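The other protein chains are all here in position, but one chain of the complex has been omitted.
Take a look at subunit A:
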Amino acid sequence: MYKIIRKKELNPTVTLMEVEAPFVARKAEPGQFIILRVDEEGERIPLTIADYNREKGTITIIFQIVGGTTERLNRLGEGDCIQDFVGPLGTASHVEGLKKVAVIGGGVGCAIAYPVAKKLHELGAVVHSIVGFRNRDLVILEKEFRSVSDVYKMMTDDGSYGEKGLVTDALKALIESGEQYDEVIAIGPVVMMKFVSLLTKQYDIKTVVSMNPIMIDGTGMCGGCRLTVGGKTKFACVDGPDFDGHEVDFDEMMKRATVYKEFELHEREKACNLFSKEVK
């Protein structure tokens, strides 16, 4: 069992939890992920490691409430325990040797982009961060992100905060103004990563994306998380989750992600009903 020692709601749909998991904390690196099971009947879901503290032996996860399992996870409070919590899984992001990087975060993806930006900043790289949210209420980690960024661009879809527009608009403006990046790192919704990759391809800037397909074991034994990269089948849980954005078949990935859509809708309803009953 893995104890939740801190819980904080970052916005109405996004929650941060700091979890006691000393063996995971020993080796965790930005870009890696964990798999958890909320309780005995739970499914296994992957979540990227948002932060780690080796001394305290803790891992921070940040998740968006999107379905039954995240709904149930969000019902746990400080002092409660998560049934299973395994990691660090996947390959760490390659950040060594980069001098100047544009880090793009979309929505809850900022929780994953932030530790990468932080690591780059610690290594002395120049970090230009572009983050995008649907609106002002959904903004997370602004202070943290700013503190590790040389340039910080906030974009909202409706213009309620920062500039109105998409992250690709901001990235394009920076590149057009003459900024030169060794690499662009994009983490967020698949459709966002796809359009960032299409944009940077025009300028021939190496682009790394963090893929989030459906996973079960997360150790390479089932291929549930497979995707096509450069025409070859890769398992995101062991070969990734980071891949070259110019090589990923995003359309296939987006299709595969919807395979259990109906089941998931039903599960979420079930979880919500269950909790509304408990409240009465």
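One rule holds for everything that comes next: contacts are C-beta pairs under 8 Å (C-beta built on N, C-alpha and C of every residue); 3 or more make two chains touch, one makes a residue touch a chain; residues count from 1.
Just so we're on the same page, contacts and distances are computed from a predicted model.
S.K.: Which one, "NADPH-dependent glutamate synthase", "Multisubunit sodium/proton antiporter, MrpA subunit", "Electron transfer flavoprotein small subunit" or "NADP oxidoreductase", is the UniProt name for the chain you do not see?
M.R.: Missing chain, UniProt protein name: "NADPH-dependent glutamate synthase".
S.K.: Sort through A:L10, A:V24 or A:L47 and give me the one touching the missing partner chain.
M.R.: Touches the omitted chain: A:V24.
S.K.: From the list A:Q83, A:Q180 or A:N273, which touches the chain that is not on show?
M.R.: Only one of A:Q83, A:Q180 or A:N273 touches the chain omitted from view, namely A:Q83.
S.K.: Which residue numbers on subunit A touch the omitted chain?
M.R.: Residues of subunit A in contact with the hidden chain: 23-24, 26-27, 37, 41-44, 68-69, 83-89, 216-217, 219-224, 226-228, 233, 238, 252, 255-256, 258-260, 263-264, 267.
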